[in-house]
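One chain of protein is taken out of this complex; the other chains stay put.
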Amino acid sequence: MRQSATNRFCVIACSTLLLLLTILSPAARGQEETVCIQCHGPQPGKGGAPVKAWRGSIHADNGISCHSCHGGDPNDAANAMSPARGFVGTPQEAGIPAFCGRCHAGIMEDYLKSAHGRALGKGGPTCVTCHGAHEVKKANLELINEKSCSRCHPYDRAAGIKEAMRQTEGLITDIERKIERFKGEGVDTERHEKSLFSLRNRYHRLFHEVDTAKVKRESSHIQQELNTINQTLENLDERNRRRKIAGAMVVGGLLVAALIAHLLKRTYDD
Amino acid sequence: MQTTSRRKFLGICLGGLAAAGTAATAYPLLSYLAPRSIDETGGKVTFPETEIPPDGAKIFDYRGTTGVVIRKQSGELVALSAICTHLGCIVQWENEKQNFLCPCHAGRFTPDGAVISGPPPKPLAKLPITVANGVVTVG
Partner (left out) sequence: MSPLKSIYHWLNVRLGVDELVEKRLTGYLLPRSINAWYSLGSVLLVIFGIQVVTGILLLIYYVPDAEKAFKSVTYIMNDVHFGWLIRMCHAVGSNMMVAVLLLHMLSALFMGSHKSPRELNWVTGFILFNLVLGISLTGYLLPWSQLSFWATTVATNSAGAIPVIGQYLVEFLRGGKLVGPHTLGRFFAVHVVLLPLVIGALIGAHLFLLERIGVSTPPFGQKETKSTWQGDEFRHESHPGGIPFFPNYLLQDVTSILIYLAIFFCVVFFSPYIFFPPTAFVPADPFKTPAHIKPEWYFLANYQTLKVFPSELLGLMVQGAAMTFLALIPFIDRGKERHPLKRPLFLACFIGGIILFIGMTIWGHYS
């Protein structure tokens, strides 16, 4: 009895210490310290492959670690993979959209409505078919490519969609760059950032749409609004140009005045 | 002689540039200090009718000045400028007397804004008011 009480005390003390260490040590806040990675990381072959793939993924960059998707206890090696601690392991193929959709809810909705999603379980693609699983990168237009799409169907329709979206993508990155530049110059860009954020989301939701006409229609709406932002940014550029012209006049006037003052002074020199 | 005329010419040039410089300094300075323009046309004020106390007045910001809404005993709503026409103090509604009192120099106004007594030279300005679905709109 006494023995087990001591044990319990030890366990509590140790786990408290561990918890404190986890909270206090700055390194522990990274994903590196989870027991998942401690065991799987060094494993050769299938066991360690996900860890290697995950490093450098957008999930790793944003601090989304193994347990964020697979559940389990990342701090307790003995119970790390216990279903009682919420471990879910690898989903079945038909369960993949729901698995990812726990976080990416809007995208799952779009996907399920699309032809891709309706073919789920009947040979249609799941999330990982195009995005990959552990190595997932920030979504971009290059995910639509001949090699990937023609695994299942001819590429021409996909190419049409990609073309309709390419311009939008270009506009968005262009505006993003401009906003970043203006921000570094002290311009209040908050309003533009907010509207760009919501437009980018609208644009991203198109990615899982496979209805070409709808993609084109929605793309042109988004582009219109992007162009309005672009226009206000160009007005800012124009304003800066006007300021520079005024500045050139001021500096020029001062230099001329300095020259005249100097000449005037010379008339007083003997 | 040549030096004198040269001096005079250069002096005039410098004076001209100094005048231009003064103007170029004054313009940004005055713009910087100019009051921020308030939209005089729009700026409707809306609030739920329930915000007007049954036996009192609601005072609110109205296009950069101050307005007041009262409910007359007839139940009719009246919106007025709350700024006394005498020296610009804010008039207060006195429910038991059913009129406005300006606390600065005891000017009194009727619920419709007309001067009853005291120094105010003009009645309080009326503001357009509409009520729809329990929402009051002034302006």
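Just so it is clear, A and B label the chains in written order, and each chain counts residues from 1 on its own.
Convention: a contact is a pair of C-beta atoms (placed from the backbone, for glycine too) under 8 Å apart; a residue touches a chain by one contact, two chains touch by 3 or more.
What you see is a predicted model; the values in this text were computed from it and never measured.
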item: Chain B, residues in touch with the chain not shown (by the definition above); value: 28-29, 31-34, 36
item: Touch list for chain A against the chain that is not drawn; value: 183-188, 243-244, 246-248, 250-251, 254-255, 257-258, 261-262, 264-265, 268-269
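Convention: only the chains that are shown with their structure count from here on.
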item: Chain B-facing residues of chain A, complex; value: 250, 253-254, 256-257, 260-261, 263-264, 267
item: List of chain B residues in touch with chain A within their complex; value: 3, 6-7, 10-11, 13-14, 17-18, 20-21, 24
